[in-house]
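A single protein chain has been removed from this complex, and every other one stays in its place.
After this line comes chain A, so read on.
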Amino acid sequence: MKGYNFAYLDEQTKRMIRRALLKAVAIPGHQVPFGSREMPLPYGWGTGGIQVTASILGPRDVLKVIDQGADDTTNAVSIRRFFAKTAGVRTTTATAEATVIQTRHRIPEKALRDDQIIVYQVPQPEPLWRLEPSRVETRRMHGLADYGLMHVKLYEDIARFGQVSISYDYPVMVNGRYLMSPSPIPAFDNPKMDMMPALQLFGAGREKRIYAIPPWTRVKSLDFDDHPFRAINAPHACGLCGATDAYLDEVVMDDHGGRLFVCSDTDHCAERRAAGHPGMGGTKEAAE
């Protein structure tokens, strides 16, 4: 596209971001500050992820963008179109075809390979932010690996509700050292991060932080020995493709209690339907 550098950002900015990325990969789970730029979309819409993607994109890359697992939501469509325009790269909705996947709130159901990179959009990189208001103090806690406070939160949940009540952005320990926010993906997706062959990069634009998990790194969701981590999912099958092992969204169909559970990963669902897996449709709750 005329008048713009390849992939929108200027080369100096990309160098700066790549330096931060290298440091982040070298220290898995550690938050590296970077000079986040103004992007042509508002904070909270993926400014961090889009800057990371812009910095790692090459002309031969194939880009996939998902938002809540879907390829066809506004955010996903706009970011995909943005890079098609400014970088001229090929885009796709098929997980297997992509070399770079930018995501918000999900990890694709299909296992990623070692020649793929997944870029997460992160609103709040600090896992301790609700527990400790001071950033000086949380930095010190990360420095000293002093994470008792996070377990206090889990303890409180179990004491109050009988189980850990964090359903998304479930904190993880990376490589046995750094406590990390996995971005607001459902806890269901946490196990996919463990020993993932693909490189995982995280960008938080407003908070100006980058962090990363190198391929084949141990990622453990926090838990207690007698209350082990469990991935939670709706106890249903996908109404369109019948999948029982995929993360499901609940869609209200009418105002008579009709609802449909569908795969949140649209590509996964479409692939299964094309392969001939039928769904049972929606469910109807008994009227009161």
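Definition applied: contacts are C-beta pairs under 8 Å (C-beta built on N, C-alpha and C of every residue); 3 or more make two chains touch, one makes a residue touch a chain; residues count from 1.
FYI, contacts and distances are computed from a predicted model.
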Worksheet, complete the sentence: Omitted chain per UniProt, picking from "Glycine/betaine ABC transporter substrate-binding protein", "Phosphonate C-P lyase system protein PhnK", "Secreted protein" or "Uptake hydrogenase large subunit", is "Phosphonate C-P lyase system protein PhnK"
Worksheet item: Where the complex has a chain not shown, which of A:L149, A:A231, A:M253 or A:A270 is the residue touching it?
Response: A:L149
Fill in: Residue numbers in chain A that touch the chain omitted from display
143-144, 146-149, 151-152, 155-156, 158-160, 223-227
